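A single protein chain has been removed from this complex, and every other one stays in its place.
Note that the chains take the letters A and B in the order they are written out, and that residue 1 is the start of every chain.
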Amino acid sequence: MSDPKIDGFELKPGFRGMASDTGSDQTMFKGVHWGKAMMWIFLLSDTFVFSCFLIAYMKGRGSTPVEWPNPSEVFALEAFGVPVPLLLIALMTFVLITSSGTMALAVKYGYEKNRKMCGWLVLATAVGGLTFVGMQAYEWSKLIHEGVRPWENPFGAAQFGSFFFMITGFHGTHVSIGVIFLFIYAYKVFAGHYENGGKRGWFTTMKGDYVEIEILGLYWHFVDLVWVFIFAFFYLW
Amino acid sequence: MHAGIIFFLVILGSILFHIFTPWYWTDIASNWKGMDDTITLTFWVGGGVFVAVCLFMIYCVFKYSYKEDRKAEYKPEDKKLEKILTVATTLGVAALLAPGLIIWNQYVNVPKNSIEIDVMAWQWGWQYRLPGNDGKLGTTKVVNINDDNPFGINLDDPFGRDDVMVQSDIINLENNRPVKILLRSVDVLHNWYVPQFRAKMDAVPGVVTYYWFEPNKVGEYEVLCAEYCGVGHYAMRGGVEVQDPNSYQEWLGEQETFSDLLAKQNKEIETKKVAKNNSNIEKVIYKEEK
Partner (left out) sequence: MSDEYENKSGYQAQSSEALTGSAGSTPDMDYVRPAELPEQDLYHGHTFLTKWVFCQDAKVIGVQYFLTAVFTGIVGLILSWLMRLQLGFPGLAGFITAEHYYQFVTMHGMIMVVYFLTALFLGGFGNYLIPLMVGARDMVFPYVNMLSFWMFFVAVAILMASFFVPGGPTGAGWTLYPPQTILEGTPGSGMGILLMLISLALFVIGFTMGGLNYMITVLQARTRGMTLMRMPLTVWGIFTATVLAMLAFPALLVSAIMMTLDKVIGTSFFMPTILKAGEVLEYGGGSPILFQHLFWFFGHPEVYIVALPAFGIVSDLISVHARKNIFGYRMMVWAIVGIGALSFFVWAHHMYVSGMNPWFGFFFATTTLIIAVPTAMKVYNWILTLWRGNIRINTVMLWCLGFIVTFVNGGITGIFLGNVSVDVPLSDTYFVVAHFHMVMGIAPVMVIMGAVYHWFPLITGRLLNETLGKWHFWATFLGAYSIYFPMHYLGFIGVPRRYYEMYDSPYMTSAVGMNEFISLAAFLVGAAQFILIFNIIKTLKTGKPAPKNPWKANSLEWHTSTQPPEHGNFGERLPVVHRWPYDFSVPGAKDDFIPQTTPPSEVVHTKVEKT
């Protein structure tokens, strides 16, 4: 968002300016919607959740007595009869990143109050997310088919399966929740809940606003970003 | 008023309790006197601060308790006083930290001439293993443990053959000889702790942890488990006997080594087979009677 203009408040330059800006009355983040600030802080907390998972993974991987399996073999996919390492993962990553792009566009059209475009783009994002979840389900079933289980795995250390299923499962849950909300929000955009002052939500009784699309977008970009880390830690290491 | 008096009595009582308490450290029996000294130092500094703060508080209660016509002082900040207090506290804390770190440095650096002892813990008991003539302990594995190989020594490890096995919860130590305790657990966390030696460390399944001390007082001591390990935790005791070198050597000579045990087992295998057959026969008879 561009610099919000707050009545009677001047942004002063320099460190002192920053301090007085931060400590000033009413709000710390000038012009930032409550919901947006909440999402940022929630994501900070969630970052700690994923960091704990990944740090536990590093420690676990470092201290198993049995050898860790080679990811580029385990995750290879047959394409036209040749095993291509990381093919599926590359596709999954591509789909997810693309959906981030459509999400960003949806936010833009939302602020322009372009109901149609915004709605279609949110829907496209939802479909992208769904594709991702589908591909992940395929990968899980493939690994399970090959005998990998959370408690054992034919390629090496049992912890490989444990961490893989736990962390990708946790991330997949995040994506699935996001997809559900994307569908709901797509409906709400098309139904015009964010226009003409906003319609009151069924649960929260608060008025709708296009900023909600941006808030959901923050979540969605975060889920993508986490995927990049998971990708790096599981598939490239 | 009475509030100030009661608080004063509490502080006075605390000091008197500390002076006259019959409950205090057991007599130290190892080289870790430095720990006791650091505690004493911390006690004086910390106790002094505690008493000073509380007395000042009590003084304020007496001096400044509510009067209709008095007005409290209005002074939001006193930079100078705050600075002095910060610096003084920092110095005090540093003075306490320094000896602590020095002793910790000794604690984690084991002397070269120390004898290694493998302390094996399980729910709920202890046993010990000493290196044999080669001065080295054989490697072990939890999965190797069975009746014939109570310590799980790897059979193909040559260092393991002459290891001295003490299958009792009491171990003897040589006086004035540093020992490195190698802790091993086959199930859950434990902690081999002798209050008189001051030192302790958890035994963690899956890894070998260690610490060292040098016993310096002949006598018998009790070993306590100091890390919660299930319902038997409070009863998980053992013993240490610190002996002078001669008696220690004598005791050591009486202990069985791993190869002794293996030899005995080989001899027994034949007789066991016979015994097993016999017992099978007995069982059959027993069944028939029923």
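The rule is simple: a contact is a pair of C-beta atoms (placed from the backbone, for glycine too) under 8 Å apart; a residue touches a chain by one contact, two chains touch by 3 or more.
Keep in mind that this is a model prediction, so the values were computed, not measured.
Within the whole complex, touches from the chain that is not shown fall on A, B.
When the missing chain is restored to the complex, the residue among B:L130, B:A203 or B:L261 that touches it is B:A203.
In the full complex, the hidden chain is touched by subunit B at residues 3, 6-7, 10-11, 14, 17, 21-26, 32, 34-36, 38-39, 42, 46-47, 49-50, 53-54, 56-57, 60-61, 64-67, 70-78, 81-82, 85-86, 89-90, 93-94, 96-97, 100-101, 103-105, 107-108, 122-123, 142-143, 145-146, 183, 186-189, 191, 193, 195-196, 198-207, 209, 222, 224-235, 237. Within subunit A, the residues in touch with the undisplayed chain are 6-9, 22-32, 34-35, 37-38, 41-42, 44-46, 48-49, 51-53, 56, 59-60, 63-66, 150-151, 157-159, 161-163, 166, 170, 200, 203-207.
Keep this in mind: only the chains that are shown with their structure count from here on.
Separation between the centroids of subunit A and subunit B, computed from CA atoms only, is 48 Å.
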